[in-house]
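This structure is in C-alpha cells; I'll ask about it shortly.
Every protein chain of the complex appears in place save one, which is left out.
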Amino acid sequence: MSMTLLQVVVSGLLLGAVYALFSSGLTLIWGMMNVVNFAHGDFVMLGMYTAVVIWTALGGGPWASVPVAAILIATLGVVSYFLLVRHIMKGPMLAQILGTFGLALFLRYAAFWTFGANFRTLPDTLIGHSFVLGGIRFEGSRLLAGVVGLAVTLLLHLILTRTAVGSRMLAVSEDATAAQLMGIRPQRMQALAWALAGAATGIAGALIATFFYTSPTVGETLAIVAFVTVSFGGFGSVLGALVAGLIIGVVESLSAYLIGPVYKDVIVYVLFVLVLWFRPQGLMGKA
Amino acid sequence: MSPRRILQLAFLVLVLVYPLLAGNSPVYGRLGALVLLAAIGASAWNIVGGYAGQVSVGHSVFFGVGAYSAVVVYTHLGWPPIAGAPLGIAISVGIAAVIGVPTLRLSGHYFSMATIAVAELVRVLSSTSEFLGGAQGLSGPPVPRSVLDLSFISATPYYYIFLAVLVFLLGLTRWIEGARMGFYLRAIKDSERAARSLGVSAGRYKLYAYMLSAAFTALAGSLYLTMFGFVDPESGFGILISVKMLVMAALGGAGQLFGPLVGALILVPLEELSNSLLGGRGAGLTFVVYGAIIVIIARFLPSGLLSLFERRPSRRDPPAKSTAVSGHAD
Partner (left out) sequence: MHKTSRRTIVAGAALAVLGLATAAGAQDTVKIGAVYPLSGNSASAGEYSRMAMEVGVDVINNGNADLAKIMPLAKGGGLPGLKGAKIQLIFADNQGTPAAGQNQTLRLITEEKVAAVLGAYQSGITLTASAIAERYGIPFLTPESVAANLTERGFKWFFRTTPVAIDFARAYSAFLKEQKAAGRKVDSVAIVHENTEYGNSVASVIAEVFGKDGLPVTQNISYSANSTDVQPQVLQLKEKNPDVLIFISYTSDAILYAKTMKELNWKPGVMIADDAGFNDPSFVKTMASSVEGLVNRSAFAGGKPGTVPYIFNELYKKKSGGADLDDVSARGLEGFLVMADAINRAGSTDPAKIRDALKATDLKADQMVPGYDGVKFDDKGQNTLGSSLVTQMRGGQYLAIWPKARATADVILPYKGW
C-alpha cells in the first residue's frame, strides 16, 4: 500500500513540475506588468499543436519540437505584446481581461478552424518506455517533462535574479518611470518578458503533448490550473510558481487517490481559496 | 429638443415596440428577449464590477444558484419555477456575504482569481450532488401547467418581463449613482486607500455592492430557467457565463448605466447571427470573429463603446498597477 502511495506522490510531483513549467510564463507577465493573460492556456495549446505538426509533417520528436515551439510561442508573445497588451496595459484591469480573453477566443478557434476538432495524440513510443527505479514506475515522457519543467523554471528564475538583463526587467516591474530615468527602455524589457514567458510556455506545450491529448479547447482546462498555481505561488514569483505547482500536483494526486477523483478539484480550489484569504500574496509573493 | 434627446426617445420607443416589429419572426423576437436577459446579468455585474471596480470573474455562481433554485422547487416541490427566484436571491446574497468579506479584501487580480475558484468549486460540487441532478442537470416542466410556469411559445411575454426587470434594475442603479453609496463606490474605485483615509468604510460598501449584484444575477438565472427549461453544472455555473457578463459590461462601458445594455445589444445578436450564418459549416468562425472584435474594442476603446459618446473628456481609470504590489487592497 505504501509503495502505491509513494507512486502517487511521485506522479504528483512530476505532474506538478509540469504545472510549474507552464505557469512560470504566466507569473512572469503578471509580476512584471500586472497583466493576467487570459489567453495563456491557448498559448500552451499552440505549443502542443506545434509538437503535433512537427511529428505528423516531419516525423520529428521533442528534440525538434521543443526549440521550435519555444521560438514560435515567444514570437507570438512578443507580437501580442506590441499589438495588444502594450495598449491595454494603460487601461483599466477590465480592459486587460477583455483584451486577453478576446485573444484567447481568437487563438482557440483559429486553431479549431485550422486543425479541426479531433483529438491528436503523439505516439507513446516517442520518448521511450517507462522504467522502474526503486519500485517506483517512471514513465518516460512525464519524467522528461517534469525534469525539463524544473530546469526551465529554475533557469527562468536565475535569469531574472542573477543576470543584468534580469535586474533590468525587475527594475521596470518595480517602477517603469524610474527605470526609464536610469536608461532602461521599459518597452524593450516588457517585450523581452513576453518572449521569455512565451518560450517557457511553448516548451511546456511541446512537452505536454507527448503524454496528453491535444485539441483546440485543451487550453481552457490548462488555463485554470495555471491561474490557481500562479495565484497560489504569489504573483511575480517564478520560484513561487514552482513550489505551488509541486504542491498542487501532489495534493491533486493524493486527493484523487485517497478521497476520490471527482473531489480532487474541490480540494485544490478550497486550498486555493483558503490560502488567498489568509495569505493573499500567495506563498512567495511580495508582502 | 437636442439631437441627443431625440435619439434617446427614438431608442426608447424602439425598445417598447420591438416585439411588435419582430412579430413575424420568432427568431428575432426571441433575440430581443435574449438581449434583455443578457443585459440584466451584465447590468447586475456592473454594480460591483463596474461601479465598485471589483472585477468578479465568478458571477456564474449567483446565476447558477438562481437557475437551480427555480428548477429545484419545481422538481422537488412541484411549484412553478419562478417561485424559486426569491429563494435563489436569498441564497446568493448569503453566499455573497459569506465569501465577500474575506475575498473583497483582496486586490485586483487576486480578487478575480478567488472568484473564479469559488465558482469552479461550486460547479464541481453541483455535479456531484444527486439533489441537483448531478452532472445530468435538472429540467423544468416539459409542458406548462399554468401561466405561472412562465413557459411561453412566443418570446413576447419574456421580452416584457425581462424589460420590466431591467428597467427596475437600471432605475435602482441610477438611484445609487446619485446617492451616497454611489459616491462612495466611485471613490473606492478611484483609490481605495484615499477613500478609506477620508473615512469611507470601503469594506462595507464593497460588500453591499457585491450582495446587490448577486441578488440580481440570481434573478437573471431564475428567469433563464423559465425560458430555457434546463440547467446543468456547465450551463449554470460554467466560467463562460461569468466571462460573458463581464465582457458585455466592459464592451459597452463598465461603470456606465447603459454600458451593459450596449454590450448586450452588440454581442448577443453577433453571437446568434454569426452562429446562424457561419456555424452550420462547423468552422467555429463565429468565435474567431467574436474574439477579434473583442480584441479590437479592448485595444482601441478600453473604456468601452459608450466612451465614444462621452461629452466631457472621459476620465481614464487609473492603471491597475497601483494596488498590485501587495496582495491587499489598502
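Labels for the chains are A and B, by order of writing; each one numbers its residues from 1.
By definition in this document, contacts are C-beta pairs under 8 Å (C-beta built on N, C-alpha and C of every residue); 3 or more make two chains touch, one makes a residue touch a chain.
The structure displayed is predicted, hence computed values, not measured ones.
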- line: Missing-chain contact, candidates B:Pro81, B:Gly221, B:Gly284 or B:Gly304, resolves to B:Gly284
Statement: Across B:Gln8, B:Ser201 or B:Ser276, the one contacting the chain not displayed is B:Ser276
Hidden partner chain, touching residue among B:Leu34, B:Ile89, B:Leu166 or B:Ile188: B:Leu34
Message: Need a quick check: the contact residues on chain A for the chain that isn't drawn.
response: 1, 4, 7-8, 11-12, 15, 109, 112, 116-121, 123-124, 130, 137, 139, 142, 211-213, 215, 217-218, 221-222, 225, 252-254, 256-257, 260-262, 264-265
Task: Just the residue numbers, please: which parts of chain B touch the chain that's not shown?
output: 25-27, 30, 34, 124, 127-128, 134-137, 139, 142-143, 153, 228-230, 232, 234-235, 272, 275-276, 279-282, 284, 286-287
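FYI, only the chains that are shown with their structure count from here on.
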- request: Enumerate the contact residues on chain B facing chain A in the complex.
  value: 49-50, 53, 55, 57, 102-103, 105-110, 112-114, 116-118, 120-121, 124-125, 127-128, 239, 243, 246-247, 250-251, 254, 283-288, 290-300, 302-303, 316-321, 324-328
Residues on chain A engaged by chain B in the complex (per definition of touch): 30, 34, 36, 83-84, 87-99, 101-110, 112-113, 216, 224, 227-228, 231, 235, 262-263, 265-266, 269-270, 272-273, 276-277, 279-282, 285-287
